[in-house]
Every structure is written in C-alpha cells, then in structure tokens.
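Notes to accompany the following structure.
A single protein chain has been omitted from the complex, and every remaining protein chain is retained in its original position.
Here the chain labels run A and B in written order, and each chain numbers its own residues starting at 1.
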Amino acid sequence: MKKSTKQSSAKAREQADASQLGSSEGMLQMLVEQLKEYAIILLDKDGRVLTWNAAAERLKGWKAQEIIGQHFSRFYPPEDNEKGKTEMELKQALEKGRFEDEGWRMRKDGTRFWANVIITTLRDEQGNLRGFGKITRDLSDRRQAEDKIKRQAQEILEMATVPVVQVWEGIVLVPIIGTLDSQRTQQLMERLLQRVTETSSPVALLDITGVPAVDSQTAQHLIETVSAVRLLGADVIITGIRPPIAQTLVHLGIDLNNVTTRSSLTAGLRMALSMVDKNVVVKA
Amino acid sequence: MNPDNISVIKVRDLLMVTMPPDPDDPTISALQEKVLNSMEKYEAKGVVLDISAVETLDSFFARTVSETAQMVTLMGGRTIISGMQPAVAVAATEIGLTLGNVETALNVDRALDMVNKPKPGTSHD
Partner (left out) sequence: MTETLQGEMAIKTEGDIVLVRRTTREVSSQTGFGITDVTRIVTASSEMARNIFKYAGEGVMRWQRIQRGDRVGVEFQFEDHGPGIADVQLAMQEGYTTGEGLGMGLPGAKRLVDELEVKSVVGKGTTITLRKWLKNLK
C-alpha cells in the first residue's frame, strides 16, 4: 500500500519522537495498529483527521491517504451533520474532557453501522489543546442480536393479538379483540392464511365479539380478509354479529351478503362442523 | 423456459396441470392452448390447476387463467385452482386481482373431491 509523502513524513516524525521518548511510545503505536476491533484515530483541534489505523480503514472504508486532512463529519450521516452533531460532540469533549455516544455512523460507501464512540481531549503540558482522540467500536453484531430479539418479541406479540387457533380438524378460529386497523388487518390476513395453508383447514371462523365498533373501514378489512381466504380454497364464517353491529352494517349500506355470518360463536361453530365433519352430530 | 415444461395429465375424468414456480409469458400462453385441446381430446369434466409452487401471480397470469376458465366453462367444464400460496393470496387481494369463473381448493386432493361432488354455481368472485 503506497503511502502519500505527507503521511510518511508525519509517520517519520512520530517514529522519530517515539525513538526519542523510548520504546514505550513505539509499543503503544504497535498496539493501536494491531487492535482490530477499535478504530483509533487522532483529530486536530478543528476535528480534521490526523492519524488512521487499520481497524479504522476496515470499519469505515476509507484508506489513510484518502481521509487524513478531512473533517470527521465525513463519518456521520447527513441528517446528523445538518444538526451540527460533530460540533456539539467536540464542544462536549472540551467541556467535560470526554464525550461518549452510541449512534449511526457512515462508511465511505454510504452504508451505516451502529457504533460506540468515545472522543477525548488531548492537551500538552501547558494545557493547550492539541487535538482529540477518537475511538470507534462497531456494535453492529450486538445491534443485530438486539434487533433479532425485538423482532421475535414483536412476533410473539403479534401472535397474542392475532391468535389463530385450530379448534377442530379443518376449522381454525380467530377471536379478534380490539379495533381492526390497516396494520392489524395485514397481520390478521398473513397469520390466518398461513395457518389455513399449514392445517389445510377449509373453514375459518372470524369472531368479532371483541371488536368494539365496526365502521366502513373495518368492514372493508373483513371483506378483504374473506376474499384472501377464499383464494386459498377455504371459506370464512364471521361470528359475533351482535344487534348494534348488525344495525350499523345495514345503516352504512355495507353488503356482507356474500359472506356467511352468525350472531354467536357457537352458532358459527355448529355450522363449521357440519361443513367439515359429517360424522359429528350436533344436537340443536 | 421451455413451454413444454407444462404437462396436462388426465386423472380420472379431469385434467391436471402443475404450474412451475415462476412461469414465463410463453409458458402461460401455452397453458391455454394445451388445456383447451386436452378438454376436447379427453372430454374432461374440468381442469385442476395446481399453483402450489407458484410464487408470483401477476396480471398476465391472472388474466390468462380467467380467460381459460371462461373457455373451459363454454366447453362444459369447471376450473379449479389449488394450493395458492398465502403470500400470493395476500398480494392478489390487495391489488384486487380477480379470477372470475375459477373455483379454488386448498390442495389437489380436495380439488379432485370437489369435482366428484357436483356443487354448481359456487364460483368465487
């Protein structure tokens, strides 16, 4: 890897200093170079990159000669730069001696990674500000693990809010509790269709006893769900149509004539049983 | 993809067609020809179109199937689509794709049962 003359003279200077101070500086430099997980760099007083290490190149994508001299706002996403985040971070580091943060950083190619960042102020013996040290650690793995847990938790939550239960061979039941907005309808459709296919159930009972109110939107969502189930080759019985809901549906002019409906879950179950299992005799 | 990929098989007095996962346009067009010719040749009661492997159902596919079903009806038969994948059903419903004269079944077994228990006039919208 060719180094620019600017960097090789800077390095030569550093090495010269190191040999003067003794081998500990040189060893420290070796340590910085060898640490793979920590991007350790130096910034000047104004936040421009002075030094670079191998981990920094690996993590952020920039080669040393490309980035030295540039301002460290290059590593931040545009929306952070608009807010002046880098100025704020340096200011905090100056006031408190150090600044620590977890957030999104940006690589040379524009992709982002979740990072833990520490910025420390570096002063000489007289107390003059020489620059800043910046240590960046890639937390992508940890964040990915966290995201995975969140996703699983969300799935469990979804299962709880849209439970699809197989109540008989060939019959699945979805007791819908609460309002049915667009997002929930999507969840409902996906889970219901999945279960119907998995269990090869020709009948799905949608019980809306727990749905407080049915407006045109909700009715539309229900009709859509029924259409989707029918494409699979199964059918739907909507149960739980209490008097107030029946009134609302008629007053709104919503036509559910295409869909079998019953007032109680029991009545729906009775009908479903007759559809799937001729051997079961249900006493009225 | 070779349109000869699709075979139309006679099962009892029905035609069975199994669609591949991502049929191209020529394959879908060939389907119509093959089905109608076989309907005539075998005097079949209908067609069972197994789409359990199909991953995308776009407008061309839907239109061709719908047209074919109409033609099959004119020839005195029924058309049953079996095994639609859940994700496909969701997308199809959301864009309002309709299959016209086509009946649906959860799987091929049930489709075959359906034809032997005549239930006229139950085509889904």
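Please note the rule applied: a residue touches a chain if its C-beta (ideal position, glycine included) is under 8 Å from a C-beta of that chain, and two chains touch if they have at least 3 such contacts.
It should be emphasised that the depicted structure is a prediction, and the values quoted were computed from it without experimental measurement.
Touch, as defined at the top, links the missing chain to these shown chains in the whole complex: A, B.
Shown as candidates are B:Gln32, B:Ser52 or B:Ser66; the residue that touches the absent chain is B:Ser66. Residue positions on chain A in contact with the hidden chain: 77, 79, 104, 109-112, 147, 150-151, 154, 190, in rising order. Of the residues in chain B, those that touch the hidden partner chain are 1, 22, 24-26, 55-60, 62-63, 66, 85-88, 90-92, 94-100.
Quick note on the criterion: only the chains that are shown with their structure count from here on.
Our note on geometry: chain A versus chain B, Cα centroid distance of 40 Å, whole angstroms.
If you check the complex, the residues on chain A that touch chain B are 186, 189-190, 193-194, 196-197, 200-202, 224, 227-234, 258.
Interface residues of chain B facing chain A in the complex, by the touch rule stated above, are 81-90, 92-94, 99, 104-107, 110-111, 124-125.
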